[in-house]
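With one protein chain withheld, the remaining protein chains of the complex are depicted in position.
We just call them A and B in the order they show up, numbering each chain from 1.
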Amino acid sequence: MVTIDLKELTKRFGEVVACDHIDLHINDGELFTLLGPSGCGKTTILRCVAGFYTPEEGQVFFGETDMTRVPPNNRNTGMVFQNYAIWPHMKVFDNVAFGLKIRKIPKDEIRKKVLDILELVRLGGMENRTPFQLSGGQQQRVALARALVIEPRVLLFDEPLSNLDAKLRVEMRHEIKRIQKEFGITTIYVTHDQEEALSISDRIAVMELGHIRQVDSPKDIYEEPQNLFVADFIGSCTFLHGTITSANGKKITIETSWGQQLHGRTTRNDLTFSKGEEAFAAIRPEDFRVREPKADFNKLSSTIESLVFTGRYYQVYADVGGTHPVKAELAADSEIKVKDKRDLFISYRDVIILKAEGDPFADRIRSLLEGKAEAD
Amino acid sequence: MSDVAQTSSRKKLYAIVAIVIIVGASGAVAGWWILTHPPGPPPEQGITLKIITRHDTAIWNVFRDSFLASDLAADANVVALDFISPLAPQWQDVILNPAGLPDVAWGGGPTLFDELISAGLLVKMNGTYMEDVIARVPDEIAGADMKRNDTDGDILWCAAAISSFGFTVNNQTWAAKSLPWPSAWENLTSPGFYHPTATIAMGNAPATTSNTRIYEIIAQKFGWDLGWDTIVRMGGNSKIYGGSVQTQTAVETGEVAVGMTIDFYGYTSMYKYSFCQYVVPQNGSIVNGDPIAIPVTCQHREAAEAFIDFVLSPEGQSQWLRTTINRMPVMEEAFDTPIGETRDDLYTFYNATIENIGIPFDDNLVLSYEWSFIHYFESVITNAHSALRSAWGKLVNWYLVDPVGRQAQFDTWAAQLGATVTITDPYTLTAEKFTEAYAQSINMLIRGDDVFRESIKSLWTSAAIAQYNTVEIAVPG
Partner (left out) sequence: MASILSKEGFKLRFSGFSNRTRDWILSGRKFFHFEYYKELLHQFRSQMGVFSSIQLAAVILVFIFFMVLPLLAVIGSAFTANGVFSLIWFRIIFTDPRFWPVNGCTGVPIQIVGDYLYIRGVDCGAIINSIYVGLSTTLISTLIGVTLAFFMARYDFHGKSILRILILVPILSTPFVSAIAIQKIFGEFGMLNLLFYDILRILPFRVIFEGLAAVILVQSLHFFSLVYLSTYAAFLAIDPSLEEQGENMGAKGFGLFRKITLPLALPGIEAGAILTFILSVEDLGTLIVFESDPVVRRTITYQVYSLIFAPTGAINPIAPALSVILLLIAMIGFLLIRRYMSLRHYAMMSKGGTWNPRLNKPKWWQYIAIYGFIGVVLFFALLTPLGILFLAFSTEWGTTVIPVNFPTVINFFQVFTDPLVLQSIFNSLFYSTVAIILIVVLATGAAYIVARKNLPGIGGLDLLVTIPIALPGIVIAMGYFLFFVRIPLFASSILNPLITAMPLLILAFTIRKFPFTVRSTFAGLQQTNVEYEEAAENLGASRARVFAGIVIPLVAVSVLSGAMMSFVYCMSEVSVSLVLGGVNPSQAPLTWKMADILYQVAAGSHHAAVLGLLLMIIQIIIITIVNVVLKSRTESMVGL
């Protein structure tokens, strides 16, 4: 049980900077997730913490101790790999017992610990099976057991559920969360699956191209994106491009190129917004309404371009002006058809205004809206 | 990789590995014991005589058994013989190495032993004992020296066996190709021996001292220029091999019809295979003595002399006559022994060999141009062989259409083909034809100067190819 600190952690592969001057503090007993698309550097950071990479610059601290140059077998971390890495030439028992044997724990104690942990991960009775006799989910649990049984200071998960089917994934992530809470081990969890991240993490760091874009609790990540990348990556925002017409504390208004006014708010405390600056409005599809609500709502006139009924809601693409349709999720009992002209309503609170200047992701959003890039 | 199969065969894998390790380990232990406990009495009880030789292991075994059982060995307190047989170029290093130091040098041909003399590695075989022993051996047989003296007249090596050269014929191949019968060396130049798959096996000069001797003797018998002409024509009819064993094998497998072979290979083939026949060439005996000598590193002089005494005694000489060895003794008295009396067949050959008027042969003359000779051969025959075969073949085919009418022209062209070549000497830069005098003048350069040798060989080959091509173009058809 330990805190982890990363200071200016930088790892390069030739010309490529996999993670760039990363600073992070992870609390004792926390389940901390690194979330991002492939290539963002999350696995690199994890492996630096595990000790498989030595960073070019920066340090890794467990508590007060500098672990940067300590070899991986001396760090007392427990890692669960994406492909489980269950040794095919050993039985389940031996797989799990491996770390204990190295620590020279007496044999009967090993036996007890292994059987106990297997019970815990609901693999009781399977200790004599070989890995080929196990399903994917079972193998994953063996990997988990193996990492836990050594009582590590830190648990590391490298996309452990990505090879499982959807239902199993949901089930397993709750198991992991439960066990982690029970043992209280500081955990770093790497995934590209946001739903997974949002559902189990204490805190999430969203990463892109070697940089951390935002660190927050799941709720704040979702509801208060601090920049365009996070807004785009988490959930599926729809964006509207415009210029700022007024800025009053946290309330910002922008106007699009076709004259649509949008009142919204900013999630940032540290930026100033001036009139005439380029900005984007980020709106979650599920926040659009079709029925006229109370006050403090923006109104957008739209033409329904396409409409898919998913059972729970209508997925709608609507033309509100501009080059790119907005994506909306409307109530299942809305009576709409394609080519309808309907007004869409969105509350001021649900419009997040993000400045273009200083945001590296702005070009991408711009291209997206101009139809050059593919929608996520 | 399917891991199911891996696991299921894993147990088998471990089992096999365990077995292999156990077998290997016990084998290793057994082996170590065998290797450190060689058969025979422990050396501390007597002298182990170390002999460096080019003879094969069958000869070692026979002479070892018979010598160690003899009184000579007992008197000299020799209890074991230790044979080593490095390759000829390794001999000097092995002799001088602190772990080498042989007591006797035995077998390997006159050339090898003459090289040892030039390197100063042989000592005089003098003293009354040795001189009496050596006196039993004739000074020459069929014109060839059986002993080598130094400038003081002391003997440095003495022949312990003789070999002669002749033809081994594979009757099946010979009959299948309707060839003339090889009764003399000159026959091999006959156009009748030409066939697109050549019919004669010759050894490449640098690779075989025995075949080289044949060529040298031909050069002396016919004179330098005509001798080379003869060799070239033979080359036109032949395939070239890398050693005397290979020429023998070529005859035995039927690859060629006639091979230039050593006598003991020849008549052994004859006894082993019903379709092989050894022919002693008429008026063409070429005899070689196979030496025995005492190296400068000899540690046990008396024991060495006892061994030489045995080898040059009738009993020792008769060992050559065993059916597993089949060699010619240097002393006729070998045939008067119990073993000798069973080998009338060899006695017949022996007589044919020594009675055949030998070609007068000047050993010292050969020594004066030996290296040039060998490497010229390789350059214009072996390394230009494709061109030679092609030109000779075309010439012969043209000739055989009308042998009588075309004889004169054939002779002219053949002479052109067989003439020694002229090149520009790489050092003096003057044009030089390969005459006997020139060969002598560059002999030591060829031997000792690698750059000179390889350069001039290259020039010879190119000149020869050009010469053969010229003739080939001139022949119509």
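Convention: a contact is a pair of C-beta atoms (placed from the backbone, for glycine too) under 8 Å apart; a residue touches a chain by one contact, two chains touch by 3 or more.
All figures in this text were calculated on a predicted structure; none of them were measured in a lab.
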item: Contact partner of the left-out chain, one of B:73, B:104, B:179 or B:240; value: B:240
item: Per the touch definition above, residue among A:41, A:78 or A:210 touching the missing chain; value: A:78
item: Selected residue (touches chain absent from view) among B:117, B:207, B:279 or B:352; value: B:207
item: Among B:280, B:446 or B:475, residue touching the chain not depicted; value: B:446
item: Positions on chain B contacted by the hidden chain, ascending; value: 1-6, 9-10, 12-13, 16-17, 20, 24, 27-28, 31, 34-35, 38-39, 56-58, 61, 83-94, 97-100, 115, 172-173, 176, 196-198, 201, 204, 206-207, 239-242, 245-246, 249-250, 252-255, 264-265, 268, 272-275, 323-327, 371, 374, 382-383, 385-386, 389, 446-448, 450-451, 453-455, 458, 461-462, 465
item: Residues of chain A (touch criterion as defined above) contacting the omitted chain; value: 50-52, 54, 71-74, 76-79, 81-83, 85, 87-89, 98-99, 102-103, 131-132, 134-136, 138-139, 143, 146-147, 150, 156, 163
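Criterion: only the chains that are shown with their structure count from here on.
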item: Cα-centroid distance, chain A relative to chain B, in whole angstrom; value: 85
